[in-house]
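Contents: one structure, followed by commentary.
Only a single protein chain was left out; the remaining protein chains are all shown in position.
Entry: subunit A
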Amino acid sequence: MSMGAIVMMIVGIGLLWGGLTASIVNAVRKSRKTA
């Protein structure tokens, strides 16, 4: 894989999965148990 492709893969995974993880952690931290 080229360096550009590797960087974009890391950036894409980092931002999307990082964003998801941060949102879930935020929700858990507020510890709302009900919908």
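Everything that follows uses one rule, which is that a residue touches a chain if its C-beta (ideal position, glycine included) is under 8 Å from a C-beta of that chain, and two chains touch if they have at least 3 such contacts; residues count from 1.
Note that contacts and distances are computed from a predicted model.
A chain of the complex is left out here; the name its UniProt entry carries, from "Peptidoglycan glycosyltransferase", "Transporter", "Peptide/nickel transport system ATP-binding protein" or "Cation/acetate symporter", is "Transporter".
Think of the hidden chain as still there; on subunit A it touches residues 1-2, 4-9, 11-13, 15-17, 19-20, 23-24, 26-27, 30, 32-35.
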